[in-house]
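A single protein chain has been omitted; all remaining protein chains appear in their positions.
Up next is subunit A:
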């Protein structure tokens, strides 16, 4: 359900869709529905029934985001080794592989084999970042790359000849499933905080030794537009869940939007 985006242009379509699907939406969590985990459109999860009457996730009918985790480990793989020993070494740590998500339409694999093998498309000499009109299908932000304030470019992170891999400082390839190995090269402090569980998100068991699903960098951050415009916060904006009901008898919530001050410029909010 991505109807709510571009609602002005798609309103009619959405209305039509809604009319068709509204009997289905009555029971809020249809299996096979797809909803997003953290980043809308970039980490999806499909609703499945894991046991009678129990689903792996419940989705919001208004925003399409995951609202409730029944099975926190669905579709995960072991995290694998990290180069520096961390607390997780005595715990079962899993991640959700990023490759299937990023390579949904198999474009990465095809591009890697067909063109970017190092011969057919030559490696450019100029390292100046520039918009890439060619790649809007695989990288929606290809025209507006915002990372490193203009100081880094594609092949600082992406492998020269293996387009299904990332690259580290020494030229070794890094899997898309373990972006922390790449991101941690520059963002060391954040990386250490993430390793300690202070930064980022984990779900599963809180207890010591319990199984945990770690969320990797690109599940929350968009590496091609980390700054997110003037907000400069790293996390893309999204639509909030609906507000609580107003108390009975209250018609609107204007009272809480009003400035009571005596300052002439404080006439009202917005």
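Here are some notes:
By our rule, a residue touches a chain if its C-beta (ideal position, glycine included) is under 8 Å from a C-beta of that chain, and two chains touch if they have at least 3 such contacts; residues count from 1.
Operating definition for what follows: contacts and distances are computed from a predicted model.
A chain of this complex does not appear here, and its UniProt-recorded name among "Chromosome partitioning protein ParB", "4Fe-4S dicluster domain-containing protein", "ABC transporter ATP-binding protein" or "Transport permease protein" is "4Fe-4S dicluster domain-containing protein". Contact with the undisplayed chain is limited, among A:45, A:79, A:95 or A:220, to A:220. Residue-level contact of subunit A with the missing chain is found at 27-28, 37-38, 52-54, 58, 60, 63, 65-69, 72, 87, 196-208, 210, 215, 220, 230-231, 233, 235, 237-246, 253, 256-263, 265, 269.
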